[in-house]
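Shown here: the complex without one of its protein chains, the others still in place.
In order of appearance the chains are A and B, and numbering begins at 1 in each one.
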Amino acid sequence: MKHVSSTQLKKGDIVRVEAGELIPTDGEIIEGLASIDESAITGESAPVIKEAGGDFSSVTGGTRVASDFIVMKVMTDPGESFLDRMISLVEGAKRQKTPNEIALATLLAVLTLIFLIVIITMVPMAGYLGIPLDLATLIALLVCLIPTTIGGLLSAIGIAGMDRVTQFNVLAMSGKAVEAAGDIDTLILDKTGTITYGNRMAAEFIPVKGVTAKEITFASLQASVKDETPEGRSVVELAEKLGESWAAAQYEDAEIVEFTAETRMSGMNLANGTSIRKGAVDAIKKYITAKGGRVPGDLEEIANRIAKAGGTPLAVALNDRIFGVIYLKDTVKPGLKERFDELRAMGIKTIMCTGDNPLTAATIALEAGVDDFIAEAKPEDKIAAIKKEQREGKLVAMTGDGTNDAPALAQADVGLAMNSGTMAAKEAANMIDLDSDPTKLLSVVAIGKQLLITRGALTTFSIANDIAKYFAIIPAMFIMAMPQLQAMNIMHLASPQSAILSALIFNAVIIPLLIPIAMKGVKYRAATADKLLARNVLLYGLGGVIVPFVGIKLIDMLLHGFHIV
Amino acid sequence: MKMTLTAIRVSVTLMLLCGLMYPLITTGLAQALFPKQANGSLIQSGDVVIGSELLAQSVTSPKLFHPRASAAKYDPTASAGSNRAVASDDYVKEIKEQIAELKKDNPTLKDIPSDLVTASGSGFDPDLSPEAAKAQILRISKTTGIAERQIEQLVDSLTQSRQLGIFGEPRVNVLALNMALLKQAKL
Partner (left out) sequence: MGMGFVQVTITLVIILALVKPVGSYLVKVFDYERTGLDRIFGPFERAVYRIMGVRDKEAMGWKQYLGAMLLSNFVMLILMYLVLRLQKYLPLNPDGIDNMPSAQAFNTAVSFITNTNWQSYSGENALSYLSQMLAVTFPMFTSAATGFAVAVAFIRGLIGHQDNLGNFYVDITRAIIRVFLPLSLIVALFLVFQGVPQTMQGAVEASTLEGAKQTITRGLVASLESIKHIGTNGGGWFGTNAAHPFENPTPLTNLVHIVCMMLLPTSLVYAFGLMIKNKKQGWAVFAAMGFIFLVMLATVFVAEYHGVTALTSAGVNGNMEGKEVRFGISESALFTAATTAATTGSVNNMLESLTPMGGFVALAEMMLNNVFGGKGVGLLNGLLYLILSIFICGLMVGRTPEFLGKKIEGKEVKLASIALLIHPVIILAPTALALFRPESIASISNSGMHGLSEVLYAFTSGAANNGSAFAGLNADTNFYNVGIGLVMLVGRYISIIAMLAIAGSLAAKRVVPVTTGTLRTNTPLFTGIFIMIIVVIGALTFFPALALGPIAEHLAMPH
């Protein structure tokens, strides 16, 4: 083993990182278990536990090993790590134009060309009629007409869109991914962690025969007072709601037994020798049997009943006696039903993926208001579901965290990987959620749509503006030679000079006014396409026609009022 | 090469089909069904062709009805409209002069028949509006001595109403009118 510079590390190298050291680059832990401080990427100060094997083995360059050590295998070549890509994204160096952006840029370029030709050809036409046109006026007209407003803002809108995604703590690998999110037809969501609180919550304390409800409640409370997991906290909450309380002082010198994968239970040993445990039913059974205790006859039946309803039973034991079972239940996150309704209004279908049996899955699907569900889903079922939707021509988005999700993430048109997930999953996805909160996909969809709408709206506005500019400038250009064109001066602008100047000033003023809209994006509310179109056309199309008429007239009145022209 | 050959064969085949067979078949059928119209609706006096009932011919005599002005000088080998720009001062001036000319013959004329002071599109407009024909009655009556009422009756009898009662405008064929006039006056 030797010290090397992080820049020399190549894919496949094995590195050992000690507590307090920075992890040199992206990789997978192949040995050891450590708490890692990922605040550099996520902003979350609490360290996360990562260990070899399983879904929590990936580490990111730039994060710090807070305790213990890890041996990791380097998974990226220099310059391609997550952090590198993030930096380049931020720098915009690798920002590729999205298909819609290219299409729009083409259209704007053509409009510019058309205007250029219109103005150049105007010279001989006017010349034939004996009207000299001066260059300054022609340039003023060109500047007013060409869609500079939107042209200049196009990139800004794209970058602002990505920035908005980033503000949600989601890292998009490309602007294309964000735009694609706006086109999504189908969302495939994991039930666990997305639709329901991944950590199940205590719903009921069920005593075995011979134990009172109060006893099991208190025993559950005791077993969980020092358990900081969400499940543990939900047990405490429920017990307190049921009227139990506990004195913190009593447990001060208690020895805490952490949950491990081997024991599959947790709890504490009090100073007075009492041992309290809660855990998987068979683990507790084994534990009690080893202690010489007796397994109550109705335990199995209660546990089965809970499992069948889609819940998780946790047995609670005090010393060598099993008191009963904590019923941990999946709970649909509040507000989700509304969000799914919104998605439906946008025309997006939601599919829930779950390992539950069909019965449970159906219950939760109904409760959450998703359109469809896949029960007892295996990873390959997810891919099959995505492919099926895609065969119908739909664009599919999904979230995932495990290595086994990687193929599905790659298959999906938009894959949102959880930062807590594996390297493979993150590689396969085109977006990474630093907070590991899968519901954010919904926000990303909205941002994607908002991005396109902003482009469309500003383009429409910009083109619609030209109508008024024509009515300001064309009569002004020719009115000296053709007095009859005064009839076209429908804004009744004071003089040719002030007409041209007003149009120019309006043009100069409107760009800065549009920048905030470009940056923030136009207001987006989930609605059907028809409603969105009606609203946006009215606002930016009709508005685009009217605003410059009013604006130019006002400027003209000001210019004239102050005798500037 | 095969593509080019196909293109040539297609072009030649269609040329013969549409450019030769079709017009020839049509001609055969037309000549069999409507020989008079197919040959140009000619008006003959014995062996002499006087003209076509569909084409106006030059008339200068004040004793006859004058057709509308012709930018083609009534020569069918060079059909033409006047192609004047009607919104120009020159044009307005000329038309006003013509109106004045017209009013010399008809001092009481109020509504000027617009076809009488304008050139036709083809140069051979065979028709006049009944009003335009009637505007000439005074002159013809003066020069020929035929009673105004008689000429007016002639115009009325030769006036064609709208086709099917709907399409086109009421009109009177100038050549037919002049021939009838000549017959009547035995000029």
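Basically, a residue touches a chain if its C-beta (ideal position, glycine included) is under 8 Å from a C-beta of that chain, and two chains touch if they have at least 3 such contacts.
Predicted model only: the values in this text are computed from it and were never measured.
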item	value
Displayed chains contacting the withheld chain	A, B
Candidate in contact with the missing chain, chosen from A:Asp13, A:Glu31, A:Asp84 or A:Asp183	A:Asp183
Omitted-chain contact residue, chosen from A:Leu107, A:Ala156, A:Leu270 or A:Val565	A:Leu107
In chain B, positions touching the absent partner	3-15, 17-20, 22-23, 25-27, 29-31, 33-34, 37-42, 48-52, 54-55, 57-61, 64, 68, 72, 74-89, 91-92, 95-96, 99, 109-112, 114-115, 117-129, 132, 162-164, 166-169, 171, 175, 178-179, 182
Sites on chain A contacted by the missing partner chain, in the whole complex	99-100, 102-104, 106-107, 109-111, 113-115, 117-129, 145, 179, 182-183, 185, 344-349, 392-395, 448-453, 455-457, 459-460, 463-464, 466-467, 470, 474, 478, 482, 484-485, 487-488, 524, 528-530, 532-534, 536-537, 540-541
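Operating definition for what follows: only the chains that are shown with their structure count from here on.
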item	value
Chain centre separation (chain A, chain B; CA means) in Å	79
